[in-house]
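Only one protein chain is missing; all other protein chains are in place.
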Amino acid sequence: MTTLRTRWILFAGLAVVVIASYLITVHFRTTASPATQAAFDYLETLPESSVVVFSFDHEASSLPEIKPISLAMLRHAFQKNLKIVGLSLFAEGTAIGYSLLRKTAGEYGKVYGEDYIFLGFKPQYISAILGMGESIRRVFPQDYLGNVTDTFSIMRDVEDYNDIEMVISIADGDRTVQWIEYAGPRYNQKVMAGLTAAMITSYDPYLSSRQLYAVVGGLRGAAEYETLLGKRGGGNRGMLAQSSAHIYVIALVLIGNIIYFRNRKRRGRG
Amino acid sequence: MRTRIPLLVCLVSGIIMFAQYFSSHPIAKTVYNGILEWWQIIFAFTMFVGVAAFIRNSLKNMRRKGEAPYRVAALVGLTLMPLLALIGGTKFGSPFLWAFDNMIAPMQSTVFSLLAFFVVSASFRGFRARTIPATILLLTALIVLIGRIPIAELISESFPKLTFWIQSYPSMAARRAILIGIGLGSMTTALRVILGIERTYLRGE
Partner (left out) sequence: MDIGVLTAGILTLAIYSFLYKDNPVYKMAESWLIGLSIGYALVIFWQTTIIDILIVPLFKDGRVVLVIPFALGLLMFSRFSRGSSWLSRIPIAFMIGAGAGVAIPAMLYARTLKQMSASVMPLITENGGFNIEALVVAVGLLSTLAYFYFSREHKGPIGKTAKLGTYFLMIFFGATFGYTVMSRMSTFVGRVDFLLTDFLHVIR
């Protein structure tokens, strides 16, 4: 019973800390990490009408973290008048990607089929990634809504990876690894990622070897990107709550260790 | 025959997909594209097999005491989504996307967010500096936790710098070693699979 009660107290503590932080409005200065800065600078300097692929390679479970990243990067791409080809290698990313693209395209008055398109989902990611290197239209003969891909002006000059400047994989797992390992060496495709924080360390070797161009990681990465873009959103809004939750965890780790060492000392004496 | 045919199919498809890497002949390209297309189609069927197995298990377990309402809820949910897609399609504003946005997405992210509470509980109970490796692990975690919050930047800019240094060099080096190990392991396993030495995938009919 005591264990269960301790658990409830710990749970309630987290809820109180996060909710209380949310009720306070504080604007933080979030300095961009080198990886986020690289991602921003790349999109910033791309010439207008360059084609970028946004691949929504994630599930709905990571949406609170992934959505602010996607929104910030999509807004930046539309603001710079880049052409966006959206797709998904995760079934759940399909509905999310389509909705986010529609939402951000609406904000910038972009036209479907001309400025952006959503090709939908294809299973078996390796065959989809390799297939796109040969012909994107062959892998996606129709878009998400069932229209023939060829009929859209945006796809007229897009045959394969040679016509894609960058693949931006928004992922909560290792799908970006497949983009790096299959589209990278064989087709020389540049890859950039928007990742959940939990995945950041797994991608560090690829970032270091330059197989991965840049990473926007976690809610913090989204906040950094929003700051660079000058548009506050979900990332910045959550920063105080995020900070408070971190401090709460740090405090618990320290308290837990103090109790442990005190008990060990007592047992030693006994 | 039950083993030889699958082994032969595996050998042929494996050799073709490996060999095409070294050829840009039109015939090689055609075969390569064909296999990629077939692979996707066959893979899609595995999803339907999974759904069929789920329905079968749900119906079977319905007889268990107290299970019926939950199984019925799952089966109704399973039927509802295709029905909604049939009625209103899957475009923006359709009932199908409404159900995804207002039921699947919030529930999935909430289930995932439960982990935040269990992480808190685990941090308090299990994260102890008992040994030198455990202390290194704990200190690194604390540095990262402090270094990635904006408040730390206000105190000192060294916190994020130290975090990035750890992440970019010692942590990255260990991860790279794991990655190289996985790479070598994957290559040898792939070779064993193609040559029919590794046959575990043939088990469990």
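Order of writing sets the labels: A and B. Residues in every chain begin at 1.
Criterion: contacts are C-beta pairs under 8 Å (C-beta built on N, C-alpha and C of every residue); 3 or more make two chains touch, one makes a residue touch a chain.
Here the structure is a predicted model, which is why all the values come from computation and not from measurement.
Annotation: of A:Ala95, A:Ile117 or A:Ala171, A:Ala95 touches the absent chain (contact as defined above).
Residues of chain A in touch with the missing chain: 8, 11, 14, 18-19, 22-23, 61-65, 67, 91-92, 94-95, 120-124, 126-127, 130, 139-142, 144, 146, 180-182, 184-186, 196-202, 205, 208-211, 217-220, 234, 237-238, 241-242, 245-246, 249.
Although one chain is not displayed, its contacts with chain B can still be listed: residues 2-3, 5-7, 9-19, 21, 34-35, 37-49, 51-54, 56, 69-71, 73-82, 85, 90, 96, 98-117, 119, 123, 132-134, 136-145, 148, 166-184, 186-187, 189-191, 193-194, 201-202, 205.
Going forward, only the chains that are shown with their structure count from here on.
Computed centre separation for the pair chain A/chain B is 16 angstrom, with centres defined by C-alpha atoms. Chain A meets chain B in the complex at residues 6-7, 10-11, 13-14, 28-31, 33-34, 59-64, 92, 95-96, 98-99, 102, 122-124, 127-128, 130-131, 134-135, 138-139, 144-145, 186, 197, 200-202, 204-205, 208, 218, 220, 223, 239, 242-243, 245-250, 252-253, 255-257, 260. Against chain A, the residues of chain B that register as touching in their complex are 21, 29, 32-33, 36-37, 39-40, 43-44, 47, 89-92, 97, 100-101, 104-105, 108-109, 111-113, 116-117, 119-121, 123-125, 127-130, 138, 141-142, 145-146, 148-151, 153-154, 157, 160, 164, 167-168, 171-172, 175-176, 179.
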